[in-house]
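Here the complex is missing one protein chain, while the rest keep their positions.
Per-chain numbering from 1; labels A, B and C assigned in written order.
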């Protein structure tokens, strides 16, 4: 359980880091929609390891294979199955982890839960499972643009203690892809890259914050009470490896404002659209989109894999120490950008279909 | 859709602020468990309006009625239906809101979504729906204690710009209930109460942050990938009215640490238990509990209902102004404390049952 | 678990025979639709006990109370909660059943499953739970007619060994309601009534078969593979108390035909519609409606409550005998007719919304 996401556009994920493959079934995709598989591959490539010197050197081409659901370039309305074979797997490199739990990894908790675990590269707890999210999200992005002119952009705004200030209304995809850390502020991006290089040299790691803006989402998406848009986006982001917090709109800082300052006054714009003068709400009210950009930020902890000796315990419950070997990302954020976008797309499309269902066939 | 929560311990909620009743069906409750209905009523009373001079004066006794599922004090394993009649409903007080959208409320988005709304007291978007959460959560709390010595405590740690510093390991229920703002730091609590009184006098409102600690949760609960404990807790909290952010463990502040400082080293304690020296992870790793206390904080925005004139638009899309009348909470946090606890209980019990199912009947 | 039905038009049911009330929450109902509550009450009245001398004399007015979700006669799009109070409950009449299991009832299996049961009137296993189905189905029927000119008619075609032959294309609602056994063949209906009277006098019971035709359902509803229309209708009917079999279209008799005779040839009708010359498929192919009437038949066993001495065992596992007392239906079929219609309506509307969702917002 727990390997499916979404209610109507529903993705089910599989795969271990060093098993045969990782992949996903997308069920509920509307039919007869053109799919550009190169665009799906492009998203996987934005996520893949080895893409720059500040990511892990593990070499995986992460080549997409589509097994079903697309016929002559169009969706059939049947399940779209996609997978990526694991290639640069080196199981022996993990022999020293067979019987010891890495601190702040999932080794201990998986062992407690399942009584067994695949210790090779983290098995199912490896961030390699996010391939499934990115592939499915790339399909969702394409379907969303058939519904409305929706644009989903994520970008790095903080690495360790270095903060960028980015105008979420103005930021463009090209600004984000302009550097390897995916921060649209070029000067700060350089500092961030240097900070990650320092962490790598020190065998240490750093975390950060990714912002995301979703533009062009129509008013009316989202469900009252439990399945609010903000609730489902939060679940989506907090289901990611290493995420530690999420905030919408004004977020934690909004707490320091009073209601008079924080309320988003409505007005009619020149096109006869209801708009708000400010967007402290982050694009939703009562859990339902109001037509303003959806804004949220997700915090990611520093990577748990570090190269210094740490105290830990063995599987047979004795104290020991562990010094990690192998390959790792000194900072997950550059590769997490397309993952955040993918999860946002999955949430939005699922709610688009749920909203459509509401219309009841009339 | 969107009115159910949980997969095995599944609650389905109903009710408008000024309809006949609000209530809940709890499906999947284990059978043959003693239920103390006074304890359920006690939680409702902690949530009810009019409980102190810093909450809304709306007078609702919020008296629980159980319609099914409990027989001679024990759960039958069949659906437990509970409801509370709406009493102090004054529909006429809302006549001025029939055709105008209150800023930062759900009036506009409900109208866009449904093409109709109950404008009386916010209808379904009223925080009165949280009665269902609290009643169901009170059942969940009682079932949880049959499984393990689990204690769930929420408390206010920030009101507007006033912050308390509370030791989550030491805090006790009595400390929280010792004052009307539910902050276990008595000196800071007084300041907070004063701050809320000021907001009330000014026709303004304030927000804040609620912390929650869940002690005694066994290792192994939670599901990999999408249904991580941190993901489901985040969805639960971000489904609450007025919540704007959630963070687990070190949260947003953890971003400023490096991996060496942030990793939670394991060790064997004197009882032969695996423990961690620090708890920056907040009690879960890989989405699964590790036996340490679960720690999270939720930010709530300042109440949207304020008593000054605001710019807004009418249902027929003209600019207008609105000055709120009626009753409201100048700060939702004191009453939100039992709601946060209830939602945490729902998430934990659902995962307890999911973990139990895993054992496969063997 | 197991008390919800449907994925988008989702009903959740509660209530024991002798608890406070039985009822239902309908989640996912399209908004802004006129609801005639008298029509809902009418369906409950068709189902209620004591409606004729061939049904149980238990006196229950089964008066509907709506708690939420309808505002000024229209659906809000929020959960519609409805309930009926139990009135003619006589718990003492069941004292002799506290510690003994009635044959072919659910007493033993509930006890094995839950370790506890409400022995008063069968508790949750009482057919009184079908009130929830009928109330929800009555809402669904009204929503369906907003989508297409859909008509759902169920009727009795067999009681014990007495069979009627009814033209499913020609049968009208008035023919069905013209007699108390709800068989549209008046001559056979008289024989059926006599047969039930005989069973009653002998302290015995009889079963039968109910046919159902759903006219006006558009082509294209239903989902491939697991959620075929025929699969969901079968689940719906086989979830009813006392049902023992279901067949679609040609059913078990179709087995004796060859493919050449059984295939439904397509042709274009005068209105340019694709039609089939025969309808052995019963209105669906590949699990999806083809625009022809949906046809199915459900078998119901003879009522398990009989008034003769039967061998059985006690709760503490000793052989004993039991002679039933109290009130019962000598034949459930007349009252099951509106229940079959209600379940068919729930399945069809759920699939209508699922099909609508497929359109993806475009």
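One rule holds for everything that comes next: contacts are C-beta pairs under 8 Å (C-beta built on N, C-alpha and C of every residue); 3 or more make two chains touch, one makes a residue touch a chain.
The structure presented is a predicted model; accordingly, all values stated were derived computationally and were not measured.
S.K.: I'm checking contacts with the chain that's been left out. Which of C:48, C:124 or C:141 qualifies?
M.R.: Spelled out, the listed residue whose C-beta touches the missing chain is C:124.
S.K.: Which residue from C:37, C:93, C:180 or C:299 sits in contact with the chain not drawn here?
M.R.: Within the whole complex, the residue contacting the unshown chain is C:299.
S.K.: What is the set of chain C residues that contact the non-displayed chain in the whole complex?
M.R.: 1-5, 7, 13, 101, 103-106, 108-110, 112-114, 124-125, 129, 158, 160-161, 199, 204-209, 219-228, 230-239, 241, 243-252, 254-260, 262-268, 272, 274, 276-277, 280-282, 284-291, 299-306, 308, 310-313, 317-319, 354-355, 357-358
S.K.: Suppose we count only contacts with the excluded chain; which residues of chain B make the list?
M.R.: Residues 7-8, 28, 30-31, 33, 77-78, 143, 146-148, 224, 352-362 of chain B touch the chain that is not shown.
S.K.: Hey, which chain A residues sit against the chain that's not shown?
M.R.: 1-4, 8, 10, 12-16, 19-23, 25, 27-28, 31-32, 65-69, 71, 74-81, 83, 113-118, 123-124
Here is the rule we use: only the chains that are shown with their structure count from here on.
S.K.: Return the chain label for which the distance between chain Cα mean and whole-protein Cα mean is smallest.
M.R.: B
S.K.: Centre to centre, by mean C-alpha position, how many angstrom separate chain B and chain C?
M.R.: The answer is 39 Å.
S.K.: Compute the distance, rounded to whole Å, between the mean C-alpha positions of chain A and chain B.
M.R.: The separation of the two C-alpha centroids amounts to 26 Å.
S.K.: Just how far, in Å, is the C-alpha centre of chain C from the one of chain A?
M.R.: The answer is 45 Å.
S.K.: Do you know which chain C residues sit against two or more other chains?
M.R.: As it turns out, chain C has residues touching two or more other chains at 8, 28, 31, 77-78.
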